[in-house]
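A quick write-up on the structure given underneath.
Excluded from the complex is one protein chain; the other protein chains are retained at their positions.
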Amino acid sequence: MKRLQYMSVRLLQGLAALLVIATANFLLVRAAPGDPVSIMAGEAGASDAQFVSQLRQQFGLDQPLPTQLANYIGHILRLDLGYSYRQQQPVTDLILDRLPATLLLTGTAFALSLALGITLGALASRNAGRWVDSAVTVVALVFYATPLYWLAMMAVLLFTVQLDLLPAFGLFTVGADLTGVDRVLDISRHLVLPAGTLGLFYMAVYARMTRASMLEVAQMDFVKTARAKGLAPGRIQSHHVLRNALLPVVTLAGIQAGGMIGGAVLTETVFAWPGIGRLMFDALLQRDYNLLLGCFLFTAAMAVLFNLITDLVYTLVDPRIDLG
Amino acid sequence: MKRRNLLQAGSAALGLSIAGVPLHSLAQARKGVVNVLVQPEPPGLMMGIVQNGPTQLIAGNIYEGLLRYNDKLEPQPQLATSWTVSPDSKTYVFKLKRNVKWHDGKPFTADDVVFSCDVFLRKTHARFRASLVHVESVKALDPLTVEFKLKQPFGPFMGIFENGTMPMVPRHVYEGTDFLNNPANATPIGTGPLKFKEWVKGSYIHLVANENYHQAGVVNVESVYFHVIPDAAARAAAFESGKVDIAPGGTVEYFDVDRLAKLPGAAVTTKGWEFFSPHSWLWLNHRAAPMNNVKFRQAVWTAIDREAIAKIAWYGFAKPATGPFNSHIAFASDNVAKYPRDVDKAKKLLAESGYKGEKLRLLPLPYGESWQRQAEIVRQNLAQAGIKIEMVATDVAGWNQRCNEWDFDLAFTYVYQYGDPALGVGRNYTSENIAKGSPYNNVAGYVNPKVDQLFAAGAREGDPGKRRAIYLEAQKILVDEVPVAWLHEINFPTLYRSRIQSIVSSGIGLNDSLGRVKLA
Partner (left out) sequence: MKSRFCRRFCRNQGAVFGLLVLMLVALAAAVGPFVAQYDAWDMAGVPFQAPMAGHGMPLGTDTMGRDILSGLVAGGRVSLLIGVVSTVVSLLIGVGVGAVSGYFGGWIDATLMRFTELFQAIPSFALAIVLVAIFQPSVQSIVAAIAVVSWPPVARLVRSEFLTLRQRDFVAAAQLAGQSTPRIILTQILPNAASPIVVMASLMVATAILLESSLSFMGLGDPNQMTWGYMIGSARTVLRQAWWMAVFPGVAILLTVLALNLVGEGLNDGLNARADGSGK
């Protein structure tokens, strides 16, 4: 009951936070020099006063700022993210359009990074001080220390250009019109490099955190007690050490998950993956306010949601934490 | 940056198969598919409303104008088959082609022409409006004849019928509607050799052949895909691996163009830009010292190593400019004063100008690697001559903003000159074109009444011989005064598979040639 109460309070707080974020983003984005009208006028190669004022009116930029803000917040409350004049489509449609690709990429990368990271971290902590530990640490560190875009470029260089094994861009092969199983296979092939690059990059974080955490927990009294009681080392690791050591990892993973959905900009750019990260970056460069804010708000909502879930999971796992 | 490309789906390279049948044999059955690169993704495809580069690349093959232009910018018939000009150069009569159909099957008539010019484009097309002020009336004399009456002779009039400047739009779709928000804008309808099929945002745009095209035997492709790939290296890799057949100018970095063109089965051409005649220079803001001093401006121009920039930043795909006119446009002359690079001379001129050593802000053009390199070279060149430079960091929106608001000391730019000084040059040097809000007018703030007079006279003159003399004088004056430091004529190279023939069949290149290519 207390938990339910806690959850609803947090949910309301989350919604309020989203409104504040929406307002803050709205003002922040308009502080950047230039606006969508100046860009479109620039791209047209020629413009005059009529053209500029037409665009301004179309984009709703000719109204005073407070009016624009009020309109925007009003729309948000009705779950209307507005219209992208640049792309001639409602913002909601544009985001939903890109959502599957984003979820596919970040979901796969997330799962890969967690699975690989925790496994390697546990392996390293069990063999602490031996060569396995060093090897895992070095591998993890190298992947984390390499700039993501550089790693991506190297992967393309090796697997696409030299070996011609995997495709380098896009979600699927255009023009091939594949269906069914073949389409699934085609998309999977396109997914390998981007998800692999992104996953390997984050794997390092989880590996290190798991290792450090497990080492810390392994020294705690209750583990020593379990050992003294004669429990099998494997069981100690999986049931006692791992469970407790995973708490900081869970915290980190929760934070990462929420941010990953909108944060894969670099990967999506290098691999031309049609995701929300790229949509947002392009919207920024084009000063497409509605689209940019829509993407911000969407990813903010995801982050708030994941934060809430993480906290809930955390309290479920660690009974010492007092919700009061 | 404006880019265009077509490429053939080289699925053989992937070794993919569908149900065991190797894809490349399927590809042979679909021989008429061309894959092109487009960068960046266009904001819309309705060419009457949106006129930027990527839109013109794609929609130029959907919409048509009354005329086409060859590489010498001579008008060729397209939707108009013949035309007459009155002796006083004020009345033009065009005869239209018979049995031309819009992509939705309705007939194309003179009413469409009148609607497009007088109603639609007047409302939506800024550049065309600038030419429309010279037009007194547009009338349909009969369903296949259109008459333009001008207020006074307008020299470049025969050059404005290209499909980017004056695209024909369907009256039956747009009359009486809100043009900018008409839902038909999402599915453009034209008369051209290619029809709009599908647009998957963020991925590709798909055009298909117009089986009922008004010229028989011209359309030899079945499908054209325009791929959106945001990363330059990924674009080059796409061409190299055979996924893409055509990389239009600017989609692939210049060094890669050089390398990729040497691959077997690849070719490169710099043709197809004669109409646009891209010209690049360095704005100097005349509203502040020392840029308002002619000796300082001459020093700047003399200090810049245009040859080195052409070689290092543009990999040879640029020609040093000698003055304000691109060599492809009408009445260009190099019979003007020359300013070869000379660091000592620049230092001397600088000393004479009274430059006190203040740091000047240099605004680069944030369009890509070559522009960035160019900015760095210019910074070093100017430093060598003794001019202190601070580079300003900016993105495209910021660049637009600063140029619009005159918030710069030195700024890079390039413009299209559209084949005629009255269309594309005058706007940069005449005082009536000084206005905040556009990066393409007289941003420098240069004022010279004689130059104003010459450009006005040149636009109103019908006789080419007289125009030549007028513009020669204008060029001489401008080169002496150096209102801006001219840099290069940019020859955007188009990279393509050599088995694609007739890749460029007009002065606007891929913009209206893609429907006419032949696959060997």
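For this structure, a couple of remarks:
For clarity, chains are labelled A and B in written order, and residue numbers in each chain start from 1.
Following the convention adopted for this analysis, a contact is a pair of C-beta atoms (placed from the backbone, for glycine too) under 8 Å apart; a residue touches a chain by one contact, two chains touch by 3 or more.
Only a predicted model underlies this, so the values are computations on that prediction, with no experimental measurement involved.
Under the touch definition stated at the start, the shown chains contacted by the missing one in the entire complex are A, B. Per the touch definition above, the residue from A:A44, A:A101, A:L114 or A:M153 contacting the chain not shown is A:M153.
When you scan A:G258, A:P274 or A:G294 for touch with the missing chain, the hit is A:G258. Looking at A:A49, A:L96 or A:L141, the residue that reaches the missing chain in the full complex is A:L141. Here one chain is not drawn; of B:P248, B:P366, B:G458 or B:G515, the residue touching it is B:P366. The omitted chain makes contact with just one of the residues A:Q5, A:T179 or A:Q219: A:Q219. For chain A, the list of residues touching the undisplayed chain reads 13-14, 16-18, 20-21, 24-25, 28-29, 31-33, 128-129, 134, 137-138, 141-142, 144-150, 153, 157, 161, 205, 208, 212, 215-216, 218-220, 247-248, 251-252, 255, 258-259, 262-263, 265-266, 269, 277, 280-281, 284, 296, 299-301, 303-304, 307, 314, 318, 320-322, 324. For chain B, the list of residues touching the undisplayed chain reads 232-233, 236, 253, 255-256, 259, 312, 364, 366, 369, 372-373, 375-377, 379-380, 390-395, 397-398.
In the analysis below, only the chains that are shown with their structure count from here on.
With centres defined as mean CA coordinates, chain B is found 39 Å away from chain A. Contacts from chain B toward chain A in the complex involve residues 9, 11, 13-16, 18-19, 23, 30, 33, 35, 40-41, 43-44, 50-53, 124, 126-127, 129-130, 180-181, 185-186, 201-204, 223, 225, 227-231, 233-234, 237-238, 240-241, 243, 394-402, 404, 415-416, 427, 435, 437-440. Of all residues in chain A, only 32-35, 38-52, 54, 58, 86-89, 94, 97-98, 153, 156, 160-161, 164, 167-171, 173-176, 178, 182, 186, 269-272, 274, 278-279, 282, 285-287 touch chain B in the complex they form.
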